[in-house]
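One structure is given below, encoded as C-alpha cells.
Apart from one protein chain that is not included, each protein chain of the complex appears where it belongs.
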Amino acid sequence: MGRFLLKRLGLASITLFLLTIIVFFGAQVLPGNVGRRILGPFADQAAVDNLNHQLGTDQPLLTQYWNWISDFFRGDLGDSLAYHVPVSTLIGNALEHSLKLAAFAFVLVVPLAIFGGVVAALKRDRPTDRVITLTGLSLTVVPEFVTGIMLILIFGLWLGLFPVSADAPDGSSILTQLKYLFLPALTLVILLFGYIARITRAGTIESLDADYTRTAFLKGLPRRMVIRRHVLRNSLLPTIAVVATQTGYLLGGLVVIETLFNYPGMGRLIFTAATQKDFPLLESAVLIVGIVFLVTTLLADVAYSLLNPRIRYAAAE
Amino acid sequence: GGGGATTEGGTIATGAVKPGGTVRVAIIQPTTAPNPLLVQDEGGAGLLGSTGEFLSFSNSKLVLEPRIAESWSPNADGTEWTFKIRQGVKFHSGATLTANDVVQTLEKLIDPKHGSANAQSALGGVLSPGNTSAPDDATVVFKLDAANGNFPTLVSSANYNAIIIPADLDPADWGKTFEGTGPFKLEKFTTKVGASFVRFDGYWGDKANPDRMELKFYDDEAPMVNGIKGGEVDFVEHFSVSGGKALLDDPNVQVIAIRTATHRQIHMRNDKDPFTDKRVRQAIAYSIDRDALVQGLWEGKADVGNDSPFAPVYPATDTSIEQRKQDIDKAKQLLSDAGKTNFTVELDTWNGFEIPDLAQLVKQYAAQIGVTLNLKITDAGTYYGDGVFGKSRWLDSVMGITDYGHRPVPNVYLTASLSGDPKVGVWNSAHFKNPQYDDLVKQYVAALDLDSQRKVASQIQTLLLDETPIVFPYFYNFLSAAVPKLKNAVSAATGQFDLSKAGFTS
Amino acid sequence: MTDPAIELKDLEVVYRVRGTDRSVLRGVSLSIQPGESFGLVGESGCGKTTAAFAIMRYLPRNGRVMDGSITVNGQDLLAMGGAEVRRLRATTLSMVYQDPAAALNPSIRIGPQVAEAYELMGVDRGAASERAREILAKVQISDPPRVMRRYPHQLSGGMQQRVVIAMALAKDPTLLILDEPTTGLDATVEAEVLDLVQALRQEFGTSVLFISHNLAVIAKMCERVGVLYAGRVVEEGPADQVFQDPRHPYTVGLLRCIPRGGVRKDEMALDTIPGFLPRLGAEIPGCVFEPRCGLAEEICGTEEPPLYPLGNGRASRCYFHERAHLLPRNAPAQIATARQGNGSPLLKIDNAAKTFRQDGQDVRALVDVSLDIKPGEVLGLVGESGSGKTTFARVLLGLTAPDPGSELELEGKPLAPKVEKRPEEQIRALQVVFQNPDGALNRRFSVRRILGRALTKLRGLRGTARDERTRELASAVRFDESLLAVRPAQLSGGLKQRVAIARAFAGDPRVVLCDEPTSALDVSVQAAILNLLAELQVGEGVTYLFISHDLGVVRYISDRIAVLYLGRVMELGDAETVFGPPHHPYTEALLSAVPTLEGTERARIRLEGEIPSASDPPSGCVFHTRCPRKWGAICEQEEPPLKEVEPGHFMRCHIPLEELRRLQETPPPASAYSKTTS
Partner (left out) sequence: MSAVQDPAAPIAIPTQPDQAAIARRERLRFLRRSPTFVIGCVLVGMWVICAIFGNAIAPKNPEFPDVLNKLVAPSADHLFGTDRLGRDVLSRVIVGARAVLVIAPLATLLGTLLGTTIGLVTGYFRGFVDEVIMRIVDAVLAIPIIIIALLAVVALGPSRVTLILVIGLVFTPIIAKTVRAAVLGEARLEYVQAARLRNERAPYVLFGEILPNVMGPVVVEFTVRLGYAIFTVATLSFLGFGADPSIPDWGQDISQHYQFISGGVWWPVLFPALAIATLIVGINLIADAIAQSFER
C-alpha cells in the first residue's frame, strides 16, 4: 500500500509540474501588456514600463515562471490586474461556490445514476435497460445551455418553483441555498446521469458475467444476495474512477451554467479572467482547478485500491 | 413601446412609501476594482455613486443639482470658476469634508501619472495640475487652460470618477471602505458578487429612506431580466431594449426611460483606403436606414442620429439641420463618383449590447450599395486592447463600431474622439484631422451661454455631416426597470442611481 | 439397486445463435450411481461443459434444454422451480470448473467466501467460519486460519482450486461435477489436486462427474467413462476396459493420437484423425463420426447407429463396434529418421541470464543457462509454468534482451541481444512457432499475405516468384492452396498452426524455436502437427528447440532434453537418459506426477509445498524446499553446479549419480510417498 501511494504521488507530482508549465506558458499566448492593463490607456509609457519592471513582467519568461510558481506554492497568488484584490480572495470565494454546486450535484446524481446503471445491467437488453441507457445517453449529450435554458423557463419562470439565479442571498439557511442551487444542479444531473449510469452498467454487467458470480449462484445463494455481496462490490469500482474524473469539469468547466444562473463560480471567474487578460487570476485559477482535479483523481485511485485488494496487495507485495 | 408603464425622465412613479426596507438592485458586473480614478465602466460608476457624492448631480434633464457644492460661478471670460463648498458635510468615517478634500480629489483625477482614463477624457486640455486651489475651507477655485462654459458639468456626477474623497485617502484603497459623503455607507463588498449598503445617519441632507440597499452584479443581461421577473431584485439599474425586451412588454414592471446621448460610433479611418475619400464615407452613411434602426433595435426608444455627436437631448444642438436619411441611389452615385465600387472592408467590433445586431444591419445596408463588410466580432478585451494607438483594434481598425456612454455635454465626444490634436484626440479612431473643426470645437467649449453654444454647434454639425468621419446612427434612451411597488427611485444615464428617497408602497 | 445419483435421458440442448437454434447435445444419456465417479471425455467443443451446466440448471442465457430429462436422486430437475433448484444447488449439486482464479470473488477474503456456503444452511456466522476452517483443513490446506484471511489472488493456482473444491464439498453434495479442474495447472500441482479429489471421494462417498479432454487423467480418476463426440455419447463403459479395448473408431483414433509408452518419432509416426468436429448445430443424419471415420460405409452416413450394449455396462454407438480396433492406421508411411548432426554446435548459449524488474523486485527468470544445440537435433525443454522456457526462447530470438554477460553464438558468430541489431541472415536463421496461433497470426490479413510478407522480408521475393514460393510453403505444411485467400479466423486451430509453421520456414531457418506449439490443440490435431514438425525437420534439416510441459510429447519429438526449474537447467541429456533412471530428483518427481494411460502406476512422488517464486528463490539448491530426496544441509547452503555426471548427461544436484541410482531403485522415503488408488 505504502509503495502504491508513493508511486501514485510521484506520478501525480510530475503531472502537476507539467500542468504548471502548460498553464503558465499557455497563458503567455494571450495578447496584452500587463502594465498597460493596470494603468489603462492614459498612463504614459514610462509609468507602464516602470510598473512592468516592479511586477517583473519584463523579466525573461523562465524567471517569471519561477517567481510565479514559487510564490504560488508559498500561498501568494498575487493581485488581480482587473480588480486589484488578492487573487486568493477571488478564487477562494469562487471555489467555495463551485464546491457547493458540485457537491450538491454529486449528491443528487451519483446515487441516482448508480441505481439506474445497476437496474439497467440487471434488466440488460430488455426494454427497461434500453430506456435507461438511451435516455441517459440522449440527455448526457445535449449541451448545458440547452437544458439549462429549458429548466429556467419551465421551473423558474413559468412554474416559478425555483429561483432562476443560483446564488442565495448571504446568510440564508442551507435549505434556501439548496433551493437556489437546485436548477443548476439539476442541469448537471441531467448532464451526468447518462454518463455515470453507463459506466456503472458496464461494470455491473462485467461482474454479472464473471465466473465468481456463477460460483455464487451455483452455491445456491439467492439472487438478491448474489447481487449485493458478489456483484455490486466489484461492479461499482469503475464508477468511482469516473465520478472523480468529473470533478475538474464540475469545478472549472461550468462556464455556461454559471453564466446562465449568474453564479459566481470558478468557471465564470476563469472565463472573465481570460477575456480581461487578467493573467495572475487566470493562471492561478486554472492551476487550482487542475490541482483539485489531480488530487481528487489521486484520492479516487487510493479509494479504488482500498476497495480492490488485487491492486492494494499487488503494490504491497 | 411596450405594455409596461414607461416613465420618461429619471424617476419612476413617485408617491408615499413605507419608511425603511431593503432595496435590491441589479447592476452590470464592474470590470475593475472600485477605484475612483480608474473606474471606466457603468458597473464601476454605479459603485462609486452608491456611497460617493459629487460637487453637483446632473439629473435626467441635464440640469445640475447642488450637492457638495452649494453654488458656482465663472469669471467674465469663463477661464476661472469658483465653487462654494457646503459646510458640515461628513464623511462616513466621521471626518468633516473641507475644500482641501475637493482640491486633492481633482488634482488626482487630472494627474496623468494616476492615469484616470475617463477623467482625462473629460478634463484633458481643460484643467491642468496645480491650477486648483482652496483660498478657504468653503471655497475652491479652478484656473482653466482655456475658457470653458460647461466646466461645472465636467466636475459633476456627469464625470462619474469625480466623487469627492478624503484628501489623505489613496484612491487605490477606496475599495476597502467606499469612503464618501453620500446617504448610504458601505456594509459589505464582495468582488464579482455584490455589495450591500446601509443608511448613513450622519448625512447632511434628508436621511435615506431605505435601511439597506443591496447590489447584485450580473455578467449577463438575461439573468438580470430573469432576476426582476423572478422577484429576486427590485430595481434593474440599466437594461437594453434588446436584452430587456421582456421587461418592456411586461405590464407588472415599471420602466424608466431617460433620453440620453448614449450612442454608437461607426468610425471610418479617414487616413486609410477606401475611406480617404469623404464621398465613400458619405455613401456608407446614406446606405443606413436610421428609422428602421430606431424602430427595430430600440422599439422607438432612441433618437435618430445625424452623424455628429450633437444629440437632440443637448440644449445646444441645432435641430434645424436637415436629417440624413437612407438614400441608396445617392450612395451608389457617390461611390461611383469616388471610383470605389464593390470593395470589401473588415468591420471590427465587439459582442456587447446591441452592437452585433447593428453590425449585421450595417453589413446588410452596405451590401445594398455593393460594399462587402466582413464582420470581426470579438470580446471587449480584444477589441479595445490596450486602448492606445497601435495596440487596439478599436483605434487601429479601418472600420469599427464603438459604444459611447452618456455625457451631459458633448465635449468629450467632440474632443477625445474627433480632435486632431494627439494630446486631446486620444480616442480618435477615425483618425480625423481637420484644423477648422478643431478650431470650432475650441470656440464651442469656450462659449459661456447657450445661444453662442448653439451657433458654433450648428457649424460643427454641418461640417461633420459633410466630412462624415464617423456615422452616428442613433442616440438611445437609458432604461431602468423596477417592480411596481418600488417608488421614488432615481437613475442617471451616467450609471449612478439615487435610492435615498426610494421605498415600497404597502 | 438404488436409483442413480443422477441420470440424463436423451438430453437435447441447443444454443440460440443469430436467431437459430444450434443443437449442442444430441440426446445425451448417462447415469451415475451413488459414490461412483464417471468420466466424460472428448475433444474441445464436443459439449462437455454444456452437459455440466445443463445438470446445474445454469445454461448460458442463450442455451435451452429442448428435450430429454435430468433426474437427481429420482427428482425431475427440469420440472423444478427456481427456489427448488436453488435448494438443490445449496444441498445436493456442486460444480468445480476450470480456472479457479476466476471462480473466486477477488474482493472477498477466502474465509467469508467459504463460510457463505454454511450460512446458507442457516449456520450462524461464528459456527460457519469454524466449519469453513475444518473443510479447508480437509482439502489439505496447511494453516487454514491464515488462508482464510487472505484474498484469492494471494494464493497459488493449486491452493485456489483447493478452496473452490472445499466450497463445493461444504454442503456434502450427492454429486460433484469437476469440469477440467486441473487444466492449466502444473503437472505436479495437478497430480496433488487429483490425489486430493480421490481421497475426498473416498471420504465423502460423493458421486463425481469428472470432465476432461485428457484421457490419462480420466483413466486415473474414473471407474466408468463416457466418450462424448459432437454432443453424443459414442462409447461408454468401465474406464480400464474402454481404454484397453476401445469399441468405437473415435475412441480408437483418440487413443492412437497420443504419444504413449515412450514411443519416439523415429520409431513410429503418430496416428491422426482426419477432418474436423462437425460445426455447432450441423445437420447430421447418420453417425456423428462418419465424416472422419475410416471404417464408415454408406449406412453410417444415412442412419444414426443405435447404442449397442456390449455387456457389463459397456456400450458403443457404432455399427462396426466389434471391428473398431481394425480402424486403418492413418499416418505418414515414412517415419522421420533424424540425422543426428554432430560436430561444432549450431547454437552456443553461455550463462544466459534474464532478470525482469517487477514492481521493485528482481524476477530472475533465467539463471546462467549454458548449453549447446547441435545442428539437426531437437532439443526438448521441459519445466513447470514459470520455469523460464518462454523467456529462454525469447532471449535466443532477441525479443527479450538478456542480462549483460550472457553470450549467445550462432555458428560461431555472436548474436546481438536485440533482434533489431542482428544481420539479415541471423534473423532468417532463427525463427519461431508460438504457442497460440490466434495471437501469432494477424487476424486482419489473409494467409497469402501473411506468408507472402514473410517471404518478401526474409527472402526478398516479389511478384510471381513470391506466389510460387507461397504455394510451395503451403503444400509443404499440407495446407490447401484454396485456403490461401482466407483469413486466420476461418481456420481451425490446427490449420492456423500450420500457417504459423509455414511462416517460420519461409526464410529457410537453421533453428526453429517451438514454444508449446501443440498445447492449445486437441490431441488428434496435436498428432498431425507433431508428425509435420518431425517430417519437416528431416526434410529441411533444421534444428528445433522444442518447448513443452507435456513430457510425453517432448519425449516423442526430442533427441536431447533439458529440464528447467526456476530458470535453471536442472538436468540435460539424451531423451532416453533423462527419462530413464537415474534422474534428477525434480525430473523424477515430474515424471511420476504425470498420469499414464497404461494402468502401470509408477510410485507417486508428492512434492511438498509451493513452487517458489522466481523473485525470491530458495537458498542453496533452489529445489531443496520441495526435494523428496533431500541430501542434507548442503542442499540448503550451496547451489550445486551443473556438472557432467556421465558422458553427455548433465545434472545440477549434490547427490552423487550412483547414490541417486540406488535411491531410485528403491521406492522414495515414506514421508513423501503415496500409492495412488485407482
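Order of writing sets the chain letters: A, B and C. Residues in each chain are counted from 1.
We take it that contacts are C-beta pairs under 8 Å (C-beta built on N, C-alpha and C of every residue); 3 or more make two chains touch, one makes a residue touch a chain.
Note that the structure is predicted; figures quoted are calculated from it, not measured.
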Among the chains presented, those that the missing one touches: A, B, C
Full-complex contact with the absent chain, from B:Thr378, B:Asn434 or B:Gln459: B:Thr378
Which of C:Leu532, C:Met570 or C:Leu590 contacts the chain that the document leaves out: C:Leu532
Selected from A:Ala121, A:Leu188, A:Val231 or A:Leu294 as touching the chain missing from the view: A:Leu294
Where the unshown chain meets subunit B, residue by residue: 221-222, 225-226, 229, 242-247, 249-250, 292-293, 295-297, 351, 356-357, 359-361, 363-364, 374-379, 381-382
Residue ranges of subunit C at the interface with the undisplayed chain: 18, 272-276, 279, 330-334, 397, 399, 419-420, 422, 424, 427, 430-432, 434, 436, 439-445, 453-454, 457-458, 476, 478-480, 482-483, 486-487, 489-492, 494-495, 503, 506-507, 527-528, 531-532, 535-536, 539-540
Positions on subunit A contacted by the hidden chain, ascending: 11, 14-16, 18-19, 22-23, 26-27, 29-31, 133-134, 137-138, 140-146, 149-150, 152-153, 157, 248-249, 252-253, 255-256, 259-260, 267, 270-271, 274-275, 282, 286, 289-291, 293-294
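We adopt the following convention: only the chains that are shown with their structure count from here on.
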Whole-Å gap separating subunit A and subunit C, where each centre is the average of the chain's CA atoms: 51
Where subunit B touches two or more other chains, by residue: none
Contacts with two or more other chains, residues of subunit C listed in rising order: none
Residue numbers on subunit B that touch subunit A, as the complex places them: 29, 31-33, 35, 38, 40, 112-113, 115-117, 120-121, 172, 175, 188, 190-193, 214, 216, 218-220, 222-224, 226-227, 229-230, 232, 379-382, 385-388, 391-392, 426
Residue ranges of subunit C touching subunit A (in the complex, touch as defined): 56, 58, 86-91, 93-95, 97, 99, 102-108, 116-117, 120, 151, 153-154, 164, 167, 171, 359-360
Touching residues on subunit A, where the partner in the complex is subunit B: 31-33, 36-37, 39-44, 47, 80, 82-85, 89-90, 93-94, 152, 156-157, 160, 163-165, 167, 169-170, 259-262, 264, 268-269, 272, 275-277
